[in-house]
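The other protein chains are all here in position, but one chain of the complex has been omitted.
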Amino acid sequence: MTDFLQASGAYVMCFFLIVLGLYGMILKRNYVKKIIGMTIFQAAIILLFILAAYKEDATVPVLDKVNIGSDPDAYVNPLPHALMLTAIVVGVATVGVGLSLLIRVYKGYGTIDEEDLLKEMES
Amino acid sequence: MLCSVIPHLPVRGDVDAPLHRKTSPAGSPVAGYYYVKNGYEDAHTLNAVTVVLGDYRGFDTLGETIVVFTAGAACLLILGRRRKS
Partner (left out) sequence: MIEPHPSPIVRLVCRVAARVIQVFALYVIFHGHYSPGGGFQGGALLASSIFLLRWGEGAPHKIWDLPQRVSFAVGAIGTLIFTVTGVFGLFSADNFLNYSALPLPGMSDAMRHYWGILIIEIGVALAVMAILVAIFDQLMNLQADD
């Protein structure tokens, strides 16, 4: 059990966060809570990628000036880090757009609850 | 259902995971190995993440900047002051 947690426990945590974010996005009625669920989902994906980049006994991908590029196994994989760096900034921008849409909806209908909003739109 | 795939994923910190090998199982070179190996000769930059971000995958970063810019534009359009008519 301890071996399993050490080897793959981080995956369990990531999947738990993914399921938590999906639950928030699908089942919560308040739109702000849906956006919070979306950010949790994003964080889970980012953690999953960073986890994939990790190597045992490796250091950050800033090369050593003495023996450059001699041993790529000594550095963690730089590719997922670069991808996730862009994903974080895009995530912030999408959350901003989502919140501004929500403010507009609230100004128009006076509610951000999903079912109230649907009733409001039907009437 | 998600948890059923965990035993098939590489364990945490495995150096021999497909992402970290020199060549993929199909025989083609893997990007992460190449970036660390040749990053300094190509761009004289020690930080491998910067090289990948700005040089090897510059087009990706350009698209990302445009996405951020578009998000700002959308925000301005959505929340811009309505003229009183």
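Which chain is which? They are A and B, in the order written, and residues in each are numbered from 1.
As a working rule, a residue touches a chain if its C-beta (ideal position, glycine included) is under 8 Å from a C-beta of that chain, and two chains touch if they have at least 3 such contacts.
Quick caveat: nothing in here was measured; it's all calculated off a predicted structure.
Colleague: Where does the absent chain make contact, in terms of the chains shown?
Modeller: A, B
Colleague: Among A:Ala7, A:Val89 or A:Val105, which residue is in contact with the omitted chain in the full complex?
Modeller: A:Val89
Colleague: In the complete complex, which positions of chain A touch the hidden chain?
Modeller: Residues 60, 62, 85-86, 88-89, 92-93, 96-97, 99-100, 103, 107 of chain A touch the chain that is not shown.
Colleague: Given the full complex, what residues of chain B touch the hidden partner chain?
Modeller: 41-47, 49-51, 53-55, 58-59, 61-62, 65-66, 68-69, 71-73, 75-76, 79-81
Please note the rule applied: only the chains that are shown with their structure count from here on.
Colleague: Taking each chain's centre as the mean of its CA atoms, how far is chain A from chain B in angstrom?
Modeller: The separation of the two C-alpha centroids amounts to 14 Å.
Colleague: Which bits of chain B are touching chain A when the two form their complex?
Modeller: Spelled out, the residues of chain B in touch with chain A are 2-3, 6-7, 9, 11-15, 17, 19-20, 22, 31-33, 35-41, 46-49, 51-53, 57, 60-61, 64, 67-68, 71-72, 74-75, 78-79.
Colleague: Under the stated contact criterion, what part of chain A meets chain B in this complex?
Modeller: 6-12, 15, 18-19, 51-58, 61-63, 65, 68-69, 72-73, 75, 77-83, 85-86, 89-90, 93-94, 96-97, 100-101, 103-104
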